[in-house]
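Here is the structure we will look at.
All protein chains of the complex are present and in place, except for one that has been dropped.
So, chain A:
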Amino acid sequence: MTVYVLRRLTAGLVLAVLVTMITFLLLSTTFDDVASSVLGNGATPQQVTAQKALMGLDRPVAIQYSDWLTHAVRGDLGASYFTSEPVRSALTARLGVTLSIVVVALLATSVISVALGVAAAARGGAVDRIAQGVAMVGYLVPSLLVAIALVYVLAIELHVFPATGYTDFGESPSRWASSIAIPVVALMMGGVASLTSQIRGAMIGELRKDYVRTLRTRGVPTRSIVLRHALRNAAGPALTVLSLEFIQMLGGALIIEQIFALPGFGQYAFNASLQGDVPIIMGISLFGVLLVVVVNLVVDLLNGWLNPKARTVN
């Protein structure tokens, strides 16, 4: 078990190195622009070359990258070119905002999708039509539009929730909850759609299987057959969908944060990217990969717990 976790973590680290390396390689083609944007408008080519040398951007890319990596391993992600703010502390401060909406959205997505998908598969009829309708709306309407519609109705017209802004959980849990409520709902739409369809389909498949009939002939209650047996078997593929949804939501959070003016990852990444602030971009790509690695590991462990076959293979 420990060996397995360690092996997966190592693989994750290799992945992080690879992704940051590719990012750096791609960014290295734009170092001229970076230098001139630091200098501001009207810089001469000579000034740009001098500035590149000053920032160390004229060294071979491999050396620059390994330099970044050795610092990163020690927890030093450098400082912004423009504000000199240390990247690591700036990122961790904003990570809380992004993670709170993504994680809450992910949990809510799982709960709603499992409830809807299971009910649709086990009961059919009206519940099934509702589930399919929800999935349809989630697929059809871009989450961007959902978010804006929610702001318009709930915040501007009805004043139920604040339209924009973020309150820290530590400051006031209830205000925190209402500040992330609409963003979370907007972020969930696509995830609920695909996860509900996935669970519904898998449950329909499971409930037709032989072992379900055999359990019935032993007098096992339907509720237990659906929830303890069929759902457990249907959950494996759903978890994989959920981990892909997490990646999606991490991207979607960028747009959502912009709409609701939330001080998260998104705006920070966006501004850094506009300016070509290399240390910040590198820090964000590292954080992004590490998040994905951790979530995938958690999903794999859950999968092993659910599926005895996967467990013995590992």
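FYI, a residue touches a chain if its C-beta (ideal position, glycine included) is under 8 Å from a C-beta of that chain, and two chains touch if they have at least 3 such contacts; residues count from 1.
The rule is simple: contacts and distances are computed from a predicted model.
Colleague: The chain that is not shown, which UniProt protein name from "Tetratricopeptide repeat protein", "Membrane protein", "ABC transporter" or "Formate dehydrogenase beta subunit" does it carry?
Modeller: Its UniProt record gives the name "ABC transporter".
Colleague: Among A:V212, A:L227 or A:L301, single out the residue that touches the unshown chain.
Modeller: A:V212
Colleague: Could you please point out the chain A residues that touch the chain left off the display?
Modeller: 15, 18-19, 23, 26-27, 29-30, 33-34, 120-124, 128, 139-142, 144-145, 148, 152, 156, 200-201, 203-205, 207-222, 224-226, 228-229, 232-233, 244, 247-248, 250-252, 254-255, 258-259, 265, 269-270, 273-274, 276, 281, 284-285, 288-289, 292-293, 296, 306-309, 312
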